[in-house]
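We show some of the complex, not the whole, and keep each chain where it was.
Chains here go by letter, A and B, matching the order in which they are written, and residues are numbered from 1 within each.
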């Protein structure tokens, strides 16, 4: 018996267009899905590039305007893999057209933007999700299960960092194909929205809401050539951003992101310390979850390096055999599978509403970076 | 302009049938291929399972006998992902029918078998390859490049191990669906052909031929229930196998494989020590290559953990961005891509002839395990 199709229209063909397309392609091969994803069309301004992309991934057609994509009757879901500055308009138009909407993170450039996006999907009653993919790295999902099972007890500390080093060169332009993340008008902010947003999404998923924050932001390279003007212009983004936080459960948070930490490419790490046990993880060793359990027999206590590759670990029974790794891309595959199977069951998270709460925190971080005060974050 | 097709007939739908099918599916999406792989048909005795497999991966049809697959005119390449005991007959028949042949490792259950397989493909002049996939983990390929560039100087030592723990339970049957690796008639041997063969393939690729070996083999669990007879029968495979070796270049080798090393799932590790530098790698941290370079300034010398995820590292420019991991499955994708692009250029390795040389070593290991003598291995 043939499954119902889930007909997808993709906006964007960049790095995220590839991860999303791969997710929809791989998901049905490894997971039992309630509906079968079909790559119907991709929209992008550069027609040649879009056609090349469509051919590669099997999209049936190409649109040069995302509005045309939304107008099509043969599409159920609009997936937004375009830069941050277009998330708002596309998502709202898609929702108003009754399409399901998936959106790359961060949801909006500001919480004001994402607030309107939440209103649109909720008003339209359409399924929606934001691609905070790291929740679905199996080791991270495993951490969630252990925390929800009460293994940690009262939580005292949460800390996370996302360290990169790719913008240290002074001659790197702001804006352009792969560099729009340096253009504040397009990106909304620098590492706060790009990297800290991931840390905050995971943190609130694992440890609950954040009440207040105080932040420190910095732009190390003050001027860079701009791709649009061709001139050296002031840089508007934050190159580094750190903040301290108080969670609703009374625990303390420490967060940091930067693109100036020489030697780190994508070192996203978190650690959570509870009364009974602690957990730690990092993206550069993504198949491992570290766990210290104080309830182990005293002289045999130690940080355990849990190799999250067994069939009994989250998602892993669908892949290979114990000991063999999956990578970064599979986290998107899991998210696509969960979204699809949540359509007829329990709605998969993070929804637009969840992601809006992350935007409230990043807004507070950016504000505190200017005021030097503690700011409310919810 | 449409590319020529490479029309594939797959034999087998198990673990390796999945990795190979995934490889042919993913390769064209991430690599620029000279021909476009097409999954034409899969052959397997269990028709229901085969049809389910075909539907999942997009094979157009199903055959219940591999001979029928070979007889078809619409297939260019026979890919053997079935248990070891059928490699010989299928490969020879395929070659004789003028098909290209790819075969899971080990090539034969014995060097005698693989010798005939080599003769068949060479006589037929058909492209051929054996799926020793670990060569194409980017960190392993990177090691090859560094060695070939002369960074290590004279080699003194090579050591490798492949440690697992999945057969410690005494009640595990020998033979049956996922357990044919315990049945000596099907597998040919135990860990020697299954695990040491990988270590030997990589070792000879990186460090040249092995002249002589002395080995120690052991079967810890002497009797197990057999799936065919339903009775407890003597176990014919080796549970553990270790050997010492002398390479042609004068260096010493130490190899070990076992399925009784509690705590290790698929811990394939190797280390090579040269006059100037050493390299080490392990499958449980597969994106890293460790390198010690004695030519670094004295007080700053240290083992480097090279995070093999940059665009300038082998294969990685085709995947995501620096810092983000690929996994086990991608090594098969690389091998499929290299095979296809080698059809019209430099033949990709390891060929049947290369894999036969590995079988000569595993034969010598098994022989020495019985004689207690040093045995010639080439």
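Definition applied: a contact is a pair of C-beta atoms (placed from the backbone, for glycine too) under 8 Å apart; a residue touches a chain by one contact, two chains touch by 3 or more.
Worth saying up front: this structure is predicted, and the values here are computed from it rather than measured.
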Per this structure file, total copies of the shared sequence (2 shown): 4
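The criterion applied here is as follows: only the chains that are shown with their structure count from here on.
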Mean-CA-position distance for chain B and chain A (Å): 36
Of all residues in chain A, those that touch chain B in their complex: 15, 18-19, 22, 25, 28-29, 56-57, 164, 166, 264-267, 283-287, 307, 309-310, 319-330
